[in-house]
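To start, I am sharing the structure in question, which I have written as structure tokens.
What you see is the complex with one protein chain gone and the rest in place.
Now for subunit A:
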Amino acid sequence: MASVKRKSIESQQEDHPLPPPQKQLREDNSNNNSRSSKIIGHGEAVACLHDVSYPGNYVPPFSSITQTQKDSKPAKEFPFTLDPFQSEAISCLDSGQSVMVSAHTSAGKTVVALYAIAMSLKNQQRVVYTSPIKALSNQKFREFKEEFSDVGLMTGDVTIDPNASCLVMTTEIWRSMQYKGSETTREVAWIIFDEVHYMRDRERGVVWEESILMAPKNARFVFLSATVPNAKEFADWVAKVHQQPCHIVYTDYRPTPLQHYIFPSGGEGLYLVVDEKAKFREDSFQKAVNALVPKVEGEKKRENGKWQKGLNVSRLGEESDIFKMVKMIIRRQYDPVILFSFSKRECEFLAMQMAKMDLNQDDEKANIETIFWSAMDMLSDDDKKLPQVSNMLPLLKRGIGVHHSGLLPILKEVIEILFQEGLIKCLFATETFSIGLNMPAKTVVFTNVRKFDGDKFRWLSSGEYIQMSGRAGRRGIDDRGVCILMVDEKLEPSTAKMMLKGSADSLNSAFHLSYNMLLNQMRCEDGDLENLLRNSFFQFQADRALPDLEKQAKVLEEERNSMVIEEEENLKNYYDLIQQYKSLKKDVRDIVYSPKHCLSYLQSGRLVCIQCTESDDKSPSFLIEDLVTWGVIVNFDRVKGVSDVDVDDAIRKPENANYTVDVLTRCVVTKDGVAKKKIKVVPLTEHGEPLIVSIPIDQINILSSARLYMSKDLLPLEVRENTLKQVSEFLSRKPSGLPMDPEGDMNIQSSSYKKAVRRIEALEHLFEKHEIAKSPLIKEKLKVLHTKQELTARIKLIRKSMRSSTALAFKDELKARKRVLRRLGYITSDDVVELKGKVACEISSADELTLTELMFNGVLKDIKVEEMVSLLSCFVWQEKLQDAAKPREELDLLFTQLQDTARRVAKIQLECKVQIDVENFVSSFRPDIMEAVYAWAKGSKFYEIMEITKVFEGSLIRAIRRLEEVLQQLIEAAKSIGETELEAKFEEAVSKIKRDIVFAASLYL
């Protein structure tokens, strides 16, 4: 694959490594270079990187030159000067070639999309614009509609003018259109994928890959993405699978530079950590960390390591951090501000703390009220009384807003509009606000530096930070954007740097197989699953990693082979013996000094022999004897594990808990950096301070039978020094330290202990025989051998991962999944799709296998419509509710039926060697909203069903909308099997749930 690299900052003299389409490109080059250098002349470093990926053996078409000349007049002109990256991308479009634009959210990627649309409309071609989110599609539809009139919209909820030349849709819709062979696929010249970095989404990412792979051969693409470091890789892939050149325009440029501040919790001020020139300021970072007010001990205990420090309720009379923060922002006129937090509840909670603040003038208040009520006008009177609606207005009037997915869609949209109008000064939002339509603020605040990702609270990734901080700074209004990080725990400078200045997340494939995809591919004559897998981005990335791995393995192998050791065989033998000996010793230690046996001997004053801290972590010692030292036990303590909540239980079984022993011994303390101290245990004879250290129980080497008299107060240095002196004296008299006899003194009678001891004796015998042990350089030799062994192990690991990636990815899984489909009778042994398979083909918004089985088992047939809707709700509800009430009996019965079916499906999958956790799969169907949906289908008002469940309004609405999508798919499915009664039933169900506020049209339409 040849490539032409061209950096705008660099001069024209750069050598081009043999670009295939020489003439045209060079012409193009000089043009652009002069243009961009002109801009640089103005003193603004707005660099962008332009690169082209060509497919293998690509021959440039002759026609393209004439085409560019013909289209000399731009399809669309903009009232402002374009940034270099924009004009660069547009010049690619003009030459009729695909382009991938990777830039920050605020940089203005939409310009490129607009140009592509204008160009297609001019050429009477169709253009498809896909976005990952329905709400975003709605917004874009409105934006494009104002610009060009010939625009249509297709989302799962609404379809407007599907015959328009420019179609805005969600990526899922576009995929299913391609499977169905819609007319649009034959008329579309340009396909715009917005936010294409969604491709790394674990669940939905595969949709992008499928859509790109199936796209018509002659179509051209515009990919708009957040900054991704591997944009080139992505473009290479597109070039390869579509056999067309694909340009990359990459820029890090932000129209408004950012300043990053840290706000230490409990502190007073802001500390500038990264300035607008992207320089990290160590000194002020240090000041910020030091200004962190440590929590009161009692409070810390109460919280027990919980994360919700941001939620710290203000103590009596004191203002909460968040309140102080907002006040400061307003005072410094840093508003409007977006405050990001990572949960819906936290979002609302923080907004509630602002209750005392009023940020709006009277005329603004009146404005808000009119806008609000004119939007709410489309709701019925009952719905207007919903608590969420009525509670929101007073908050909004004071200039404070909340934005998260739990809100009613209509409220969310009103808030977006008010925010854009500048009527909301302070918006509490979740991460979802950071993608999509340009809604910048002057300031962005991160209320937390950790985010819960399903199983733990981890640091924010730099990619997430970049995405969210992209909302800071309004182009043309602010000269700089402000990012404030609220920090409430000690932060390493490296962590902070990683977060604030790290690179964007790279675009990695999240490809996976689904039954729906398999069936759809098998159903169509051209479908070739193996080909799809081979062409997937996943496979592409795996193939690409291969040479790298190969190189690594080669380097390591060379290194290994270069190490020559004399008498290697002999030495190896000795090495193995040592390893064996060590592991046996450890076994013995584990038995003797398990808490069960030794707890009763850990009295204070007992002498103890412990292992020294390894001086160098990399090379463990190879001596038969470990480096040990002596100390005195002071105390022992049980480690409070996370799991043992029940204290009584833990006390009953002391042997299962973890213990640490506090030992007084000689240590060396080294200060590493600022925050962390390193304590090293050293032998008694060396220099160091007498200190008490906590060590895990398994570091005890020997317990002595002797005990010292110890002073109660060990605080004074002299006392500790004296105690250690006593230890030394004792040891000089009794060098062995009078170890306790495990069998005699400690009464250990386990057979495994005896066996291990016998084997140690045998080994010790062998050591003596070994001649090599007497060799003078034995220590060094062993060290070399050890590194060599490690290298071998690493090479093995690399080879293994190479083997797995040379094979076609997912090949085994594909086989397994086909086996499942055959077992369940969805396809024949010749891969011809059967009746059941045709039904499952139609279902893409719910688990296709379980739902199809349910349908063919007649479950949906003999229940009432409301019950059916309620049952189907289990397929679309994914959130976990902790204390949801069980649904009534007849619904619960249905749910059990569903679970049985799901379990059967999962078990068959497991038997066919598909990797699946049966119980996890079964519990992925949640009955939490069955009652609410039942009531909704019965005709209840929305406020009534909100009283039934404790879920967020927005979540419920989303679930019901998705339910309607599933029903529409089921109607198609029923049609294909000729079951007219069932079809009618699904139709009835749709008409029952599709009403009122749940399906209220978007304000953007």
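The rule we apply is simple: contacts are C-beta pairs under 8 Å (C-beta built on N, C-alpha and C of every residue); 3 or more make two chains touch, one makes a residue touch a chain; residues count from 1.
Keep this in mind: contacts and distances are computed from a predicted model.
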Among "Trafficking protein particle complex subunit", "Exosome complex component RRP4", "Exoribonuclease phosphorolytic domain-containing protein" or "MAK10-like protein", UniProt's protein name for the complex chain that is not shown is "Exosome complex component RRP4"
Among the options A:Arg126, A:Arg200, A:Lys425 or A:Arg958, the absent chain makes contact with A:Arg126
Filtering A:Arg523, A:Arg544 or A:Lys783 for touch with the omitted chain leaves A:Arg523
Answer key for A:Ala75, A:Ile133, A:Val188 or A:Ile212 versus the chain not shown reads A:Val188
Touch rule applied to subunit A and the missing chain gives residues 59, 61, 63, 123-126, 165, 180-181, 183, 186-189, 216-219, 243-244, 522-526, 825, 830-836, 838, 853, 855-858, 861-862, 975-979, 981-982
